[in-house]
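The complex is shown incomplete by one protein chain, all other protein chains being positioned as in the whole.
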Amino acid sequence: MDVQVLLFATLRERAGRQRSIQVNLPDGATVADLKQAIRQAYPALQASLATVIVSVNHEFAFDPDVLPPDPEVALFPPVSGG
Amino acid sequence: MDVQVLLFATLRERAGRQRSIQVNLPDGATVADLKQAIRQAYPALQASLATVIVSVNHEFAFDPDVLPPDPEVALFPPVSGG
Amino acid sequence: MEYPTILSVTDSELDLNLLLAGITLPSSGAAAIFTGMVRGVTARGEAHATLYLEYEAYVPMAEAKMQQVADEIRQRWPTVEGIAIVQRVGRLYPCTPTVLVACTASHRDTGVFDAARYGIDRLKQIVPVWKKEVGPDGEEWIEGDYLPKPEV
Partner (left out) sequence: MEYPTILSVTDSELDLNLLLAGITLPSSGAAAIFTGMVRGVTARGEAHATLYLEYEAYVPMAEAKMQQVADEIRQRWPTVEGIAIVQRVGRLYPCTPTVLVACTASHRDTGVFDAARYGIDRLKQIVPVWKKEVGPDGEEWIEGDYLPKPEV
């Protein structure tokens, strides 16, 4: 499946200010697989991936989590609002 | 000296809604003397005097305190603002 | 650097936006604001309804005691920058803000919440303001339970 990944803050800037990127993943792929695919396709994001936060359908997601069908995925650094 | 005593809240209502009363005190009179004079001149205030708060020149004052010349004196119940 | 201190007894509506702006310095990053409102219904103690409260103050002493509260806050929390202490008086209906105590500081972990909490607690002890509660069955003066003691 093609997964669109929203980028925020430093992640977006490091990806050349793109608001989102797209990666292709097999059905049943996990968050770890997603990160691995991004690492290969977007070397500019590699350094960010160590502390990146992943959300799936507006919930925090973690390496072992399997992506559901048609997920809304986002990548961002630790939040700093307020 | 004649001392004008400002009254607030229940004290004013018990004194027939007068905003102030006047008592005559010898020079060197204390807050205790003031209360005693009020007790005699205004029997309606007698019940209130047990827990009344006395202020002199905008500071809390206590029985042994001697009244300064030309004091601004007030009598009121425990505060309940907010 | 002079830190702003707003102290007031007023019969006008409390404007939180204006008061916050008045105690915000370029170095202020956090504000803790307490407001009290008139309750129309009270469950605690003897449950009852309130039509309105009638507030009165001994204004010059209230302002002096607000200054004392502000001084005590600054002594206990030297990190506090701006302080606002405002008491509204007159006839006030349910849901109306009646009192505000607000403190600003550079960061929120500087005691600014405790400072505002201390401020409203002290205001209710020493600032000469009283309220009469008017309900469907009549009116009653509310009395506090704090009696000041001589300083030792």
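The chains carry the letters A, B and C, assigned in the order they are written, with residues numbered from 1 in each.
Here, a residue touches a chain if its C-beta (ideal position, glycine included) is under 8 Å from a C-beta of that chain, and two chains touch if they have at least 3 such contacts.
For clarity, every value in this text was computed on a predicted model and none was experimentally measured.
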Can you list the shown chains that the omitted chain is in contact with?
A, C
Omitted-chain contact residue, chosen from A:G28, A:P43 or A:P78:
A:P78
Name, in rising order, the residues on chain A that touch the hidden chain in the full complex.
6, 8-10, 13, 51, 53, 55, 58-60, 62, 65, 74, 76-82
Hidden partner chain, residues of chain C it touches:
14-17, 20-21, 24-44, 94-95, 97, 104, 106-108, 113, 116-117, 120
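Going forward, only the chains that are shown with their structure count from here on.
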The distance between the C-alpha centres of chain B and chain C, rounded to whole Å, is 26
Distance-wise, how many Å sit between the C-alpha centres of chain A and chain C, to the nearest whole number?
48
Chain A: positions in contact with at least two other chains
none
Two-or-more-chain contact residues of chain C, please, as numbers and ranges.
none
